[in-house]
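Working notes, structure below.
All protein chains but one are shown at their positions in the complex.
The block that comes next holds chain A.
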Amino acid sequence: MPSPLRAAFLRGLAASLPFVLVIGPFGTLFGVVATGAGMTVLETMGFSVVVIAGAAQFAAVQLMQDGAPLVVVIFTAAAVNLRMAMYSASLAPHLGLAKLWQRALISYLLVDQSYVAAITEFTRNPDRPVAEKVAYFFGTVSLVVPLWYLSTWGGAAFGKAIPSDLALDFAVPIAFLAMIAPVLRTPAHYAAALVSVGGTLALWWMPYSSGLLVASAAAMIVGALVETLWEKRA
């Protein structure tokens, strides 16, 4: 690899180091929870390799345990990933001119952590060549994604050693709340979260867990509206 590319790759790798601490425990937890719910190690790995999106994977497990039908599980878990379209849109000006196979690979590897690290760098240094930006992106995922696979496998393979009387069913809600709470910052965030909770509970009577989708759509609109109003006020 030519040295400017190698340098960019290594800077990406360095930027991803703080995320390494978070990915390991999350992957392990997914492995433990998925096998605890009755999946085999292979099926659990299928999720982590094919989907690579922790929140959507946990959502799928939760919904399956709630007894939601297949189509609802697929679309609700995919809805958790709608933000990926936003990531894709915001990276397109920087990476849109890379080779097709590179853009396909980048898309597969586009996770929260790689997005945050990459967009921070590209916003700071917008004029670097596309090849360097691509190298930087691949640097951000080279530790994080293999670690996601490995820690999932570890949790799935050794999770059975955990005594079954522990309240493991509650690991998923805690993991979700711990993802969301640290990023609750603005009034719009709180408004969206409140509508999401209130709406889902109020619509719990709707069939096939479909109330969650309705409440989520309403919460997105409320979040965006509150942000807009807040900006006008300021």
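Quick note on the criterion: a contact is a pair of C-beta atoms (placed from the backbone, for glycine too) under 8 Å apart; a residue touches a chain by one contact, two chains touch by 3 or more; residues count from 1.
Methods note: contacts and distances are computed from a predicted model.
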**Request:** Tell me the UniProt name of the left-out chain, picking from "ABC transporter permease", "Carboxypeptidase-like regulatory domain-containing protein", "Ribose/galactose/methyl galactoside import ATP-binding protein" or "Branched-subunit amino acid transport protein".
**Result:** "Branched-subunit amino acid transport protein"
**Prompt:** Just one of A:Ala8, A:Leu95, A:Ala117 or A:Val145 touches the chain that is missing; which is it?
**Reply:** A:Leu95
**Item:** Chain not shown: contacting residue from A:Leu13, A:Val32 or A:Ala59
**Value:** A:Ala59
**Complete:** In the full complex, chain A touches the hidden chain through residues 21-22, 25, 37-39, 43, 46-47, 50-53, 55-56, 59-60, 62-67, 70, 73-74, 76-93, 95-97, 103-104, 106-108, 110, 166-167, 169-170, 172-184, 188-189, 192-197, 199-201, 204, 212, 215-221, 223-224, 227-228
